[in-house]
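The complex appears here without one of its protein chains, the remainder shown in place.
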Amino acid sequence: MEDRIVKSITRMVIPFIQLYGVFIILHGHITPGGGFSGGTLIGTSLILYTLVFGLPTAKKKFSHRMSQIAESGGIIVYVGIGLVGLFISGQFLTNINAGFPLGEPGELLSGGMIPLLMIAIGIKVASTMVSLFHLLIEGDLDEDHPGIR
Amino acid sequence: MINQLPIINMLLFLATALIIPLLSRRKFNITLIFGFIMLALVMTSSFFMLFHIADNGAIIYQFGGHDSRIGIEFKVDLMAAIISLFVVGLTTVIYIYSCGDETEGVEQKEYGRYYILLFIMLFALLGIIYTNDLFNAYVFMEIISITTCSIISIKRKKETYAASFRYVMLNEIGSLSYLFGVALIYMVTGYTNIDFVSQSIQTIWQLYSINIIIALGFLIIGIGIKAAVFPFHIWLPDAHASAPSSSSALLSSIVVKVYIIVLIKLLFKVFKLDVLNHFHVSDILVVVAATGMIMGSIFAIAQKDVKRMLGYSSISQIGYIVMGIAMFSSLGLSSALFHIVSHGLMKAALFLSVGIIIYKKKIKKKDQFEGLAYEMPITMGVFTIAALGMIGIPLTSGFISKLTLGVAALDHRQGFLIIIVVLSGLLNVIYYLPIIISSFLKSEPKIYHPFKIEKVPWPMLTSVIILGIGILTFGIFPNLIMNIMTQAAELFGWV
Partner (left out) sequence: MKIIQVFVDNINFIGAVALFLIGLRTVVTKKNLIKRIMGLNIMGTSIFLFLVAIGNVTGGVPPILSGEEGVTYINPIPSVLILTGIVVVVSITVYSLSLTVKIYEMYGTINQDELTNLIREDDLHD
């Protein structure tokens, strides 16, 4: 879009949206939400960036290579944490018996392995949303649609 | 170590699906060999699991060490071990076929994506066979639905997209209907674990009989849509008509059968026989299955395209399997399990040999098969063996399954079902036999042509030869697997 007001306001608001998304991901074991909804928020902020500033600029910020790393990395971290439980104690994805430190319920650093899993899921969901959006609107760029240019 | 094998099998498939994008930049043969090694590893581990379970009983695997009431568990009993071995084995043979098939519309760039989707689909197939939790089965069901739909529409042609859109819509109605049934069961019992749900239902079904009958209805309709039981079969022939041959073979031989296993688990482990006999479920399923057997064959006679005809023939054979289940006896269940394995082999052989014919000669209608047996003897030989197996000629495995199904039908209290079994066999003759006979006749009289081996890539020939030998072996020595099937069917506790 060519509008100056929209561009300035977006540039100011996007960090707050991302901060809120990170807050929801990190507090996944205390409050409702967790990895899925937090990842959706971060993904939505990047989709807003794409809509306002155009597809080529957004592709420089979030390239194909980064989405490959994020998606594979998310799954590998998740399965790796599960395998730690398998080797130490005997069942996949164990929490207490595998020695993850449990704090007091209600604090931020508690719950064993659950915050780590939430971070992995959040990164993966955000990367999936953005790359799917870029894929869907790629075929739509031409002279008749100056909205996304 | 043996107890960790279920999760290790699934993680091996997931790891393969993650590593393939890193490999496929260089020569493509590395990817194919790597996939084959992984499939062979999982097949050997499935063999070990089968021998261990046959001696020692079921493997129960609780995720995270949590108790069964609050966590998810996998329970691998004898039937799950047999079916998982069948799934992995048949997928290996179809994988060998697809390694040699370069030109049927699957271009080189798409190749890596095809195998990624295949391995994720295998991960979810093993998961839904092993799981002991109703909601976990829903999640795996959706993964299978998306990956199967992508495998079918991997060719970038026009008509695949409209067919796969209809496929997704119908399958989603089925999944959401299944989820509604699970929500109703959770409302009544408070658990989603199969063992605890069945204990709870045995004590309270008199009080909440309306909830249970509605839940039963939603669950059977949901799984019926996904397993292509007769009134809900609309998506199957369209999905076959424009897909690559290996995808059609996978869909019709493996994916549909896994949903029938979910139906068996639901009927006989969750709602046991008292509840089902009170609601007359057996009579309803028998009528549905019998209609499917006859109408599937009648629709197949009218088709001109070979792949659509094979799709309608699948619907008729799935009617056989559901009738075996609906007998509610040990003999019926073991004949249904045997027909799952034998129909899988025969239908895969038919689809793969039709695939070779399309690759070499580019024909698709069923009246263009004249004289083909002299130019492609091995392919038409395997097609003939598989078609004779579908009809039910002795020495093939199809004969054994029809025989046991007939004996189970006579044991049931309504003896007229044997007439429907025989009638459906006769209808099969009408559309298979003309193809075989026309391929052995040539219209112009020529001097004697010696049989020459056709020039197609060797993986395609090897896979159909393996399937043909398998059909004949299980026809001549059925006790190799019939004993284990009977042992597995006894475990469900019949009155």
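Quick notes
Per-chain residue numbering starts at 1, and chain names A and B are given in the order in which the chains are listed.
Keep this in mind: contacts are C-beta pairs under 8 Å (C-beta built on N, C-alpha and C of every residue); 3 or more make two chains touch, one makes a residue touch a chain.
None of the values given here were measured: they were computed from a predicted structure.
Residue-wise, the contact with the chain that is not shown comes from B:183, picked out of B:41, B:54 or B:183. Considering the full assembly, B:162 is the residue among B:162, B:204, B:284 or B:302 that touches the omitted chain.
Although one chain is not displayed, its contacts with subunit A can still be listed: residues 30-32, 34, 36, 105-106, 132, 135-136, 139.
Listed for subunit B, the residues touching the missing chain in the whole complex are 135, 138-139, 142, 145-146, 149, 153, 158-159, 161-162, 164-165, 168-169, 172-173, 176, 179-180, 183, 186-187, 192.
Note that in this section only the chains that are shown with their structure count from here on.
Computed centre separation for the pair subunit A/subunit B is 37 angstrom, with centres defined by C-alpha atoms.
Taken together, the subunit A residues at the contact with subunit B in this complex read 68, 72, 75-76, 79, 83, 85-86, 89-97.
Residues of subunit B touching subunit A in their complex: 4, 7, 11, 14-15, 18, 21, 61-65.
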